[in-house]
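What you see is the complex with one protein chain gone and the rest in place.
Labels A, B and C are assigned to the chains in the order they are written; within every chain, residues are numbered from 1.
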Amino acid sequence: MNFGSDNVTGVAPEIMAALVAANQGAAIPYGDDESTHRLQEIFSQLFETEVVIFPVVTGSAANSLALSVITPSFGAIYCHEDAHINQDECGAPEFYTGGAKLVTLKGEAGKISATDLAQRLATAGTGVVHRVQPAAVSITQATEAGTVYSLEEIGAITQVTHSHNLKLHVDGARFANALVTLGCTPAEATWKAGVDVLSFGATKNGAMAAEAVIFFQPELAKTFGYRRKRSGHLLSKMRFLSTQLETYIKEDLWLKNATHANLMANRLATELAAIPGLELRYPVAANEIFIYLPETVISELFAEGFKFYRWEPGGDLSLVRLVTAFDTEPEAIAAFVETVKSCLIVS
Amino acid sequence: MNFGSDNVTGVAPEIMAALVAANQGAAIPYGDDESTHRLQEIFSQLFETEVVIFPVVTGSAANSLALSVITPSFGAIYCHEDAHINQDECGAPEFYTGGAKLVTLKGEAGKISATDLAQRLATAGTGVVHRVQPAAVSITQATEAGTVYSLEEIGAITQVTHSHNLKLHVDGARFANALVTLGCTPAEATWKAGVDVLSFGATKNGAMAAEAVIFFQPELAKTFGYRRKRSGHLLSKMRFLSTQLETYIKEDLWLKNATHANLMANRLATELAAIPGLELRYPVAANEIFIYLPETVISELFAEGFKFYRWEPGGDLSLVRLVTAFDTEPEAIAAFVETVKSCLIVS
Amino acid sequence: MNFGSDNVTGVAPEIMAALVAANQGAAIPYGDDESTHRLQEIFSQLFETEVVIFPVVTGSAANSLALSVITPSFGAIYCHEDAHINQDECGAPEFYTGGAKLVTLKGEAGKISATDLAQRLATAGTGVVHRVQPAAVSITQATEAGTVYSLEEIGAITQVTHSHNLKLHVDGARFANALVTLGCTPAEATWKAGVDVLSFGATKNGAMAAEAVIFFQPELAKTFGYRRKRSGHLLSKMRFLSTQLETYIKEDLWLKNATHANLMANRLATELAAIPGLELRYPVAANEIFIYLPETVISELFAEGFKFYRWEPGGDLSLVRLVTAFDTEPEAIAAFVETVKSCLIVS
Partner (left out) sequence: MNFGSDNVTGVAPEIMAALVAANQGAAIPYGDDESTHRLQEIFSQLFETEVVIFPVVTGSAANSLALSVITPSFGAIYCHEDAHINQDECGAPEFYTGGAKLVTLKGEAGKISATDLAQRLATAGTGVVHRVQPAAVSITQATEAGTVYSLEEIGAITQVTHSHNLKLHVDGARFANALVTLGCTPAEATWKAGVDVLSFGATKNGAMAAEAVIFFQPELAKTFGYRRKRSGHLLSKMRFLSTQLETYIKEDLWLKNATHANLMANRLATELAAIPGLELRYPVAANEIFIYLPETVISELFAEGFKFYRWEPGGDLSLVRLVTAFDTEPEAIAAFVETVKSCLIVS
């Protein structure tokens, strides 16, 4: 009954089984093993184009390494002010780029708009030596608010991005959850919409520690290998990382897991929103719910053993975040709703 | 029959079993889980002093993060010219320190000497703004030549290091192999000999991907957490990393594994050296053997399916490196020796 | 008749004369000359406390080097969103600190408020590894809006700054102009109000290319010399830099120059504001005026040869910036006002 985050989960059984199975004999280290080699092919098939894929162990590494390829040290990266890269990575993008600046945009429900982006870029001082130079745009899909950019929204953003000669990065820590919601192909959600590089997340959706940086233009990937090694992110026993990613997309495990997580979130949101007096902060499009709860209810939920975060502590009413995952049990949803209801009826 | 490196191995069965066992229920992410908390205590017991330990996934990350704590951007790190940090990490220490300089020393059998170090430090220009400022000394234990620093050698180096107000770092990618050879306690091999910070390796000796940075002076560790997060090396599902380290030292698994690897190396070295005409490059003190082999023998070994590296290609005679590991089978040793012998008799 | 900036000016005659006079015989390079040695003493006298002073050639160098001393790579620097360090230095603070983040605050008339700062620091995540760590606050005095922080305002900001264990930096590119307005001593305007380090500007107020970083706590200065050398900012023929600073404060030249510049700005602002329909954007407290002018007037001024910047282009009405300097002639003020008046009467 832990709704704290989707990274409180363990490893999906299919992936743990694959790890055990991969533990046979010797393998060439540092990514020259068979499993890692296969990734190039199976991800190119998945995305219906030739991609270059680099496995890493964390989302912060994926994001920062990806951004370091497309942003010079004197560059600027445009992102939502609540973006994980801006708020929750202790300055990792600045470290990896050698001191680029994150320029933040406001935007409802965790999304930046193409219009705002265009306005900012118009006065950014491109070509003026006193100003950091616009280099990249980074959006999060699904967003930090649990919402999902539509293909139209992405297309509009990439249009602005590319018309200024910038590159578009997607932080896809919850890419599977977004994709299930969009109901489109991985290709449509990425390069066909203009995405240049994707941080492809697997950890939150069932892997042990596996993310990947995926380049949709192979020439962008040229320096990545050096940057990954140089930052200590090239594993020696790489097969155990690649196996996770391989299993993750095999037989649509990633979609199955994300579908379940989204379903649980949708159910929880729907049932909570139906309770008089409760209000969702954002529309629920993936596996995160932001909702205002009375402090009395929050206290009772904690007392009952439910775990989750107060996102914005308030007075009587606080905004809380509830995250579902691939292993969330329907019983936990029911129990949560029941507890909330009993509190509100009592009070 | 792969003697290419100790990182061609898989995961020790005890550690894989622990990973499977750790996959139960939810756990607080980012190191606030129970297993990670336990590490502080069990490693403090192991080292007989209060240590601060930070798990990471690679040796390059461990080394570079450790060095970044003790070296300012304008600092100098003294190390052997063949040190892994100087040769094989694509400039990771320079990246993590913000541009410090590695000042290299020559030295027989992979070791620097206290005398050479003292001479270099005497003319290093401490306090002169034109010069990078001496900040750290890094030695590798066991060394890149498969030799082991004696406690007296370490003591002499730390004496010079500390008398110049520098800190001593040990790259212990094969620390277990060295410790078994030294036959002393972990405390004696480290802080009692003056070591300030240790990169404690586990991956090569049975873990999946687990190393640790261990500080013997807690105040040195103050900024480490931010640096680890900022470099993308703080895993969310940390329990699966900490479990590896916990299991690694539990019931002396690490010493058992290293003892076996060293024994296999010793046997292989002894039997090869007994063959007329063959010469070891360095005394074999851990699990690495450097030996000159005729190219005809090398070709035959490759043809038979043995894997290893030509370290220094020569004409008729090349220097090769043979590495044993926790899972090296005695039969592989025997087969290797047999093949070499049969070649040399034939030729 | 150039009101574009105070850096369109040449060198004050007293300073040029000093440069010529300094060109006698040989001098020890890199700051061991007599003039540079004298700076320590005369600036300590000027500030009534023992300071450590480092001359450099630009304000960006002064700001970035100063900030790099008080901000770790994982740190955060709090400043006004319009601060020169945030807008006009192409990411220099990020470069010099190794990737620290500038966290920006809004604030009327170019000033941040102690209240806003306290609110931001309260939720900054101090001690949380996911967040950049608050390290420094930087204010500009006089501000980019041509206003001046009162001693009370500085005191309130330093109180918040120090209570969170941060350091206070002042970008004093126009420090002389502010000091003249405050009418207090240099000590009162800086360390007595809690300032830790000052970028002391001279270039805009009469020097050729001379700024200084002044530390009010000598222990903060320990690494500065290395950082300055490492960034290429240690001049060999340092006497020609130090002489500028020495002459700048000798016989109160700096105050005389700033008094004149402020007087000219005040006169220009007063006369313009008296013209019906014209509105100052900010109160004029130093040597910068921000005022809305009709585009017809702007065109006529340009046609007459006046130089200045449209700060915020509008439709009929644009915000312009007018900067006076130590050498602004009263006739230029009169001519400017006359042209504006004639335009407005005509139209």
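Definition applied: a residue touches a chain if its C-beta (ideal position, glycine included) is under 8 Å from a C-beta of that chain, and two chains touch if they have at least 3 such contacts.
These figures come from a predicted structure and were not determined experimentally.
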_Let's see if you follow the contact definition: name the visible chains touching the chain that is missing._
A, B, C
*For the chain left off this view, which of A:Gly4, A:Pro72 or A:Gly155 is in contact with it?*
A:Pro72
_Contact residue for the chain not shown (choose from C:Phe43, C:Phe215 or C:Phe240)_ = C:Phe240
_Touching the hidden chain in the complete assembly: which of B:Phe3, B:Phe43, B:Phe74 or B:Trp191 does that?_
B:Phe74
*Over the whole complex, note the residues of chain B touching the chain we left out.*
73-74, 87-91, 94-95, 97-102, 129-133
*In the full complex, which bits of chain C touch the chain not displayed? Write them out.*
2, 4-5, 7-11, 16, 19-20, 22-29, 56-65, 89-92, 95, 203-204, 208-209, 226, 229-237, 240-241, 307
*Please give every residue of chain A in contact with the chain that is not shown.*
30, 72-74, 98, 129-130, 133, 223, 225-230, 234
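One rule holds in what follows: only the chains that are shown with their structure count from here on.
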*asked:* Quick check: which two chains are joined by the most contacting C-beta pairs?
replied: A-B
*Would you identify the chain whose C-alpha centroid lies closest to the centroid of all protein C-alpha atoms displayed?*
A
*Between chain A and chain C, what is the gap in Å from one C-alpha centre to the other?*
42
*asked:* Nearest whole angstrom, what separates the Cα centre of chain B from the Cα centre of chain C?
replied: 51
*asked:* I need the residues of chain A touching at least two other chains; which ones are they?
replied: 89-91, 95
